[in-house]
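I'd like to ask you about the structure that follows.
Note that this complex is displayed minus one protein chain, with the remaining chains in position.
What follows is chain A.
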Amino acid sequence: MILALTIGVLVTGAVYLLLQRDFLRVVLGFVLLSHAINLLLFSSGGINRRTEPLGGGPPSTDTADPLPQAFVLTAIVIAFAITIYLLALAVTGRPRTPQDRPPEPAPPEQPAAETGTTTTGTDRTGEPTEPQEVTR
């Protein structure tokens, strides 16, 4: 039950963060989400056997299921690799000057006065302080 509650809390936090504007928060949301799923994988092996599955030791009725542990180990490195890539994406592609903003893919009927302020990227038109925070 503790595991289920923990997973629930982690998923809740992840969903909240994934729906935020700032890309860095989204990345944090993914970190929480992968934590939650790793715990889910652990619990899928049964949670009553708590001894470590290192050969020749206690009887196999007491040791934890090693297969989910291998799954988690694999999933951790995969999520780690993608998190690194996401973090790299978070600090690239931010327009430094207004001229660097992406060309308007907007439909022609959009009034010209609006286009300056409502550029497509939701995260980059956010608070001006955020990019500095990232690069520091």
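Going forward, contacts are C-beta pairs under 8 Å (C-beta built on N, C-alpha and C of every residue); 3 or more make two chains touch, one makes a residue touch a chain; residues count from 1.
FYI, contacts and distances are computed from a predicted model.
For the chain of the complex excluded from view, the name given in UniProt is "Monovalent cation/H+ antiporter subunit D family protein" [choices: "NAD(P)/FAD-dependent oxidoreductase", "Phenylacetate-CoA oxygenase subunit PaaI", "1,2-phenylacetyl-CoA epoxidase subunit A" or "Monovalent cation/H+ antiporter subunit D family protein"]. Considering the complete assembly, chain A touches the hidden chain via residues 18, 23, 26, 30, 33-34, 37, 40-41, 43-45, 67-68, 71, 74-75, 78-79, 81-82, 85-86, 89-90, 92-93, 95, 100-103, 105, 107-108, 120-121.
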